[in-house]
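Every protein chain but one is kept in place in this view of the complex.
The block that comes next holds chain A.
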């Protein structure tokens, strides 16, 4: 019964928290740039405004264009529901595993790219092609991270990985450090954060994600933006859950454990968001031609993480 309740809390939590996390990152970046910046709750207002507005659809658009925002939102939302954030005692926990997570995110990305090409504008196609370039490099890297974690813990389910690490079965492994670095690089790429893509730009030469969703308006745009916000929260939660699982309530912990888990989750999320803002302020965006080097680097780090598992005889 509790498992059902916590799952519902999680489902609501990720949607409710995602705009705040995004708004907080924007606000922190503005402060670091010396601007006052909009309040962290601005994304809620933006989403509300977009939902009130009429959705304009191009004449050449097919049903794919209309369906894509909802499919993207649903797949990302579902992916966010299976990452344990404050407790591992959830209904979906047995079904959740990291490979399914990668697949769900891929579904969302696939539909966004399809929608980008559907209308037939040049920007949409350009954005879709770049997004697929990034995805084709980021996904293997993500899978390598998954493999090294699952070789170490013997499972691909995040809930069980958390239980394994919390039980003290694993020391400070070199592989974990490498996998963390790789996952951070993948997360930056997948969320279109600064070295890869600039989330704040509409400059035609540099945009990737924005180029694909340029044709959207109204409630469709609200869905797409909300999906992007949830994806950011999901990656932050995933990094916090896999590499710093302390505080997460285990099955059997009472309400107090869950409250501790919730507080720990919020602390971890906002400190990682602050780190992201600091990181984004301190470096510049890289050229499109260097994506392959950056994400290839992430893939190699994931590969090294797996190799080092065999040296340290952790498996």
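Note that a residue touches a chain if its C-beta (ideal position, glycine included) is under 8 Å from a C-beta of that chain, and two chains touch if they have at least 3 such contacts; residues count from 1.
Quick note on the criterion: contacts and distances are computed from a predicted model.
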| item | value |
| --- | --- |
| Protein name, per the UniProt record, of whichever chain is missing from view ("histidine kinase", "Deoxyribose-phosphate aldolase", "Hydrogenase-4 component E" or "AAA ATPase") | "Hydrogenase-4 component E" |
| Option from A:178, A:207, A:222 or A:239 whose C-beta touches the chain left out | A:178 |
| Residues of chain A (touch criterion as defined above) contacting the omitted chain | 171-174, 177-178, 181, 292-293, 296-297, 300-301, 303-304, 307-308, 310-313 |
